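The structure under discussion appears below in the form of structure tokens.
What you see is the complex with one protein chain gone and the rest in place.
To keep things simple, chains are lettered A and B as they appear, and every chain counts its residues starting from 1.
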Amino acid sequence: MSTPTDTRLGWSRWRRSWWYHATYYAQTWRGSVAGTVLFPIFYLAALGVGVGHLVSAHSGLVDGQTYLHFIAPSLLATTTMQLGEGESLWPVLAAVKWIRSYHAAAATPLEPLDILIGKLSWVVTRALATGVVYTIVIGAFGALQSWWSLVLPLIGGLVTLAFAAPFVAYAASVQSDASFIVIYRFAIVPMFLFSATFYPISAYPGYLQPVVQFVPLYHGVALARSAAYGQWPLLPTVGHLAVLLAMSVVGVLWGRRSLRRRLVD
Amino acid sequence: MTAEPILQASDLVKRFGESTAVDGVSFSINSGESFGFLGPNGAGKTSTMRMISAVSQPTAGSLSVFGLDPRTHGPAIRGRIGVVPQEDTLELELSVRLNLEMFGRYFDIPRAVLRERTADLLAFTQLSERANDRVEDLSGGMKRRLTIARALINQPEILILDEPTTGLDPQARHLLWDRLYRLKREGVTLIITTHYMDEAEQLCDRLVVMDHGSIVASGTPRELITHHSTREVVELRFNTDSHDGYHDRLAPFAQRLEILPDRVLLYVDEGDETLRLIHQEDIAPMSALVRRSSLEDVFLRLTGRTLVD
Partner (left out) sequence: MLTRTLPQFGSRRSIRIFERNLMVYRSQWLMLISGFFEPLFYLLSIGIGLNHLVGSVPVGGRLVSYATFVAPGMLATSAMNGATIDTIFNTFFRLKISHSYDAVLSTPLDVTDVALGEVWWALARASLYAASFIVCMVLLGDAGSAWVVLCWPAAILTSFAFSAIGLAVCTYIRSWQDFDLVTIVQLPLFLFSATFFPISLYPRWLGAVVAVSPLYQSAALMRGLSLGVFQWVMIGRAAYLAVLALVGLRLASNRFRRILTP
């Protein structure tokens, strides 16, 4: 299908698609809103304060920071990654296969690309909200140290987009959810653990350090840390941004293709 | 065919909290018979089926299946009956064959026996070619057939079918009916609920009509028709927006007259004769149809024409 209207930028269709996803979420928000507020508190209290106590007793500062300062930004990055994943795999497969709500949406003037953009912009909206809450909670723990921390929510949004886009694309292209749990256990969990999240990359043996740089989440963690510390080393920053943006763009292109196949062909 | 009852219920009641789903029904089913429960949605058919298949406990009344009380001998009774529930409850992740074999294991049937029976049942329900496919990929009719095959895995003496053909296309329905005939010939007692009249007429030796939890009529299909309807029905359609005006003019011709929004039904014994008389009176319908009275007429007469839900 390629009528001239396809190529026109569809702000109004995107807005409608965003609303569609927001409305859908509005009926099911109860538990996840509580989680948005509580999880940062839990994580910071247990790891930042609890484990931080042990760390400072033994090693003092980490990376020139207290452990709480060190870990707060990386928790924001891991959380927004998990938001991107959690909102994309099962919900999207449900929408194209079980509930078929995307088929219903595709029967309206919305094009597959509109559905995709509405979905992603809605997930990013939630990521921004999560980022704001996270930043406030970090502040409440007394761990904000730079005005640059105000861009933490934006970095959260970018991390979410970088993961949500390819995951939406993938979920829209599969027939069963069998692979999702494997993705969770072999990609999400290792990224959570091995992105220099809980200790600096210098803890890895020298030969492993370049490998860690191939972990996509590492770049999100690094950016979040820059924002929290207010330190932006030029080249690494450009590199981190490039990786996350590339993931987003590839994800959107792939997602347009797989949604089109699923809904229109 | 022996005439001793294999299943007996008297004053059976099932309540869910405040609401009464089954309100004191009594019936008795003979071995080898095929017995129907007819009724609109919400009449209490499924609730009755679940009680006689020893899955849900009656609130009051007495029930005996194979001479046993389902309240105390649930496992023993369930071991000797087969159930085709209203909704298919197949294992979607498993293949067709494994669905049957796994189900057989619940009855403690040895694996070797199961393999043989599975092959037979798949052939019987014309599913042999799909034996290794995932159930998820089957059509509705195939799933229904598989559910029936599954219900037969323990070679049941009673087969309980809750709306076995709802939602199936005509081909699938006829195939199912044919299979049920064969089972009946083999001596299996069939208990069927349905709201398809043709199905009840085709399959049931005897039936009861349920409405609002009670039995409102019972007998053979023929008895029910003679009892609650006339031999024939004349359907007349006039070129008008409302047929109400024809009531008084047509009433003398019929034993009973029913005015519907789009047509008039005359319940009579001799349809063609009635039609001739009507034409003589210069009443000119746009179309006229004479047909034999069916269970559907009985059903609508007994349970009313308004939608139940």
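The rule is simple: contacts are C-beta pairs under 8 Å (C-beta built on N, C-alpha and C of every residue); 3 or more make two chains touch, one makes a residue touch a chain.
Remember, it's a predicted structure, so these values are computed and weren't measured experimentally.
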{"item": "Omitted-chain contact residue, chosen from B:8, B:31 or B:56", "value": "B:56"}
{"item": "Chain not shown: contacting residue from A:189, A:211 or A:245", "value": "A:189"}
{"item": "Hidden-chain contact residue, picked from the options B:75, B:170 or B:252", "value": "B:75"}
{"item": "On subunit A, residues whose C-beta touches the chain left out of the figure", "value": "28, 30-32, 34-35, 38-39, 42-43, 45-47, 50-51, 53-55, 57-59, 62, 67, 178, 181-182, 185-186, 189-190, 193-194, 198-200, 203-204"}
{"item": "In subunit B, positions touching the absent partner", "value": "16, 50, 53, 55-57, 74-76, 78-79, 81, 83, 85, 87, 89-94, 98, 102-103, 105-108, 150, 154"}
